[in-house]
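I'd like to ask you about the structure that follows.
Then we have chain A:
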Amino acid sequence: MTEESVRFLDIGMRFGATVALVGINLSITEGSYVVLLGPSGGGKTTLLNILGGFLEPTSGRIEIKGEDMAGVPAAKRPTATVFQDYALFPHMSIEGNVAFGLKMRKVPRAAREIRVSKALAMVKLGPVAQNRVHELSGGQRQRVALARSLVVEPSVLLLDEPLGALDLKLRRQMQDELKAIQKRVGTTFVHVTHDQEEAMAIADTIVVMNRGSIEDVGTPERVYLRPATRFTANFMGESNILTGRVTEVSGEFVTVATANTNMAVRGTVPVDYEVAISIRPEHLHTEDKSGRIQLGTGYVTEYGFRGTHHQCTVRMERFDTPLRVRLPQSKIPASGEQLTLYVDPDDAVLLDR
Partner candidate 1 sequence: MQALTSRSGRGWALLAPALLWTVAFFFMPLVIMGAYSLWQRVGMRLVRTVSGSNYEQFLAKSYFLDSLINSLEVTAIVTVVSVLLAYPLAWILAVRVPTRWQHIALILAILPFWTSYVVRSYSWLLVLSEGGIISNFLLDVGITDAPVSFANNRGATVVGFVHFFVMLLTLTIYANLVQLPESYRKAAADLGAGPVRSFIHVILPLTLPGVVVGAFLTFVLCIGDYITPQILGGNRELLLPQTIMLQISRRSDFPMASALAMILMMVISIVYVACARWLKLDRV
Partner candidate 2 sequence: MASSRLFRNFPAISYVVLIYGFIFLPVVVLVLFSFQDSRIPIPPFDGPSLKWYGAILDDRRMMDALFNSVTVGLLSSMVSVVLGFLAAYSLARLNIPGARFFQGLLIAPLTVSYLIIAMGLLITFTELGIPKSLLTVGIGHVVINMPLCFAILYSQMGEHQANVERAARDLGAHDLQVMLLVSVPMLWPALFASFVLSVTFSWDEFIIAFMVSRFDVTLPVEIWSMLRSGLNPKTNAVGSLVFMVSFVVVLLLDVLISRTRRL
C-alpha cells in the first residue's frame, strides 16, 4: 500500500481574465519523483507555486499528507522550494544560507551545525562552506540551493526548473545526482521542466501539462510509448501522426482507414470515428517481419547522421505530410532512395483526432 503525499482536488486558477489552470486533479505518491513537464505557459510553474503556498488557487483544494493547505502560508507548509534563480542570499556564506531555515525554526546551535554539515556533505560542498555565493560556479549554487531546502526536512521538495541555468553537460550530470539524492533521502520531489529528456531521465512519474490542464500522467515508458493524447505524442520526442477513420472493430483491435492503407491498431473506438495514429520514427522499419504492416513506399528527401542512427525524411505516395524515420547506423541512406516502410501494429498508438 503506497501512501499519498500530495493531492490536488479540482484546482482552478485565473489571473484576471486569463485562465492559468483548470480542473487539475492529481495524486502524488509518497517518496516518488514527479516531473511536471510542458511548454512555457502550460501552467506547470503556477501549479508549483500553488503547492508551495506562493499563490492561492481560485478554486479547489490541496492536501499534503491528508491535511488541507488552504490559508497555510509558505512559511508554515511542509514544503521547501529550489528556485529557478536559486535565490541564494548573497550576504551570507554557503553555511549561512543552509543554516537559515533551521535558524528560523529555532533549532539549537549544536544540532544546527551537525545538520548543516551533513547537508553540505551530501551535496559534496563541505570544503566551501565558508565561501560566499558569488565565489561559486552555477552547478555549485544549484547544490547549495538543494542543500538549503533539504536541510529543513520538508515532506515535499519543489524544484522550479532547477537545471535551467546550467549548460547541457552539467545538466545531464546534475540530473543523475538529483535522482540519486532523492532516492537516498526518500523525500517526495516535484520538479518542473520543459526539457523532455530531463523528465524521462529522472522521473518516476511524468505529468504532461498544456494550456492549464493535465494531458497525461504516467511512467516515462508509458508516456513515451503509449501517449494518451496527440499533444503528448508530439511533445515527448518526435512522432508521425496519421489521420483516418475507423472502419471496423474486432476485439482489442480496430481497423483504421488512412490516406493510403488500412491499419489494425490496438484500441476501443466505435466505427466511423475520426482518429489519429501516432508512430515514433524509430518504429518505422525498412524490412518486413511477421506481424508488420506495410505502410507504402516513398523516397528520401533529407537525411542526416545523428550518432545512434540516421534521421531521414521520407516523402510517401498519397501522404499529405512526409514521415520522419530513423534508420540503423549501418544503413546509410541516399537522396531519392526508394524505401518501403513497415510498422508493428503494437507500436502504433491510437489517439483522438
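Picked so that all candidates are chains of the complex that A comes from, given by their letters.
Quick note on the criterion: a contact is a pair of C-beta atoms (placed from the backbone, for glycine too) under 8 Å apart; a residue touches a chain by one contact, two chains touch by 3 or more; residues count from 1.
As the structure is a computational prediction, the values presented were derived from the model and not from experiment.
J.: Contact as defined above, complex as supplied: which of the candidates 1 or 2 touches chain A?
T.: 1
J.: So in the complex, which bits of chain A are touching candidate 1?
T.: Touching candidate 1 from chain A are residues 52-54, 73-76, 79-81, 83-85, 87, 89-91, 100-101, 103-105, 132, 148-149, 152.
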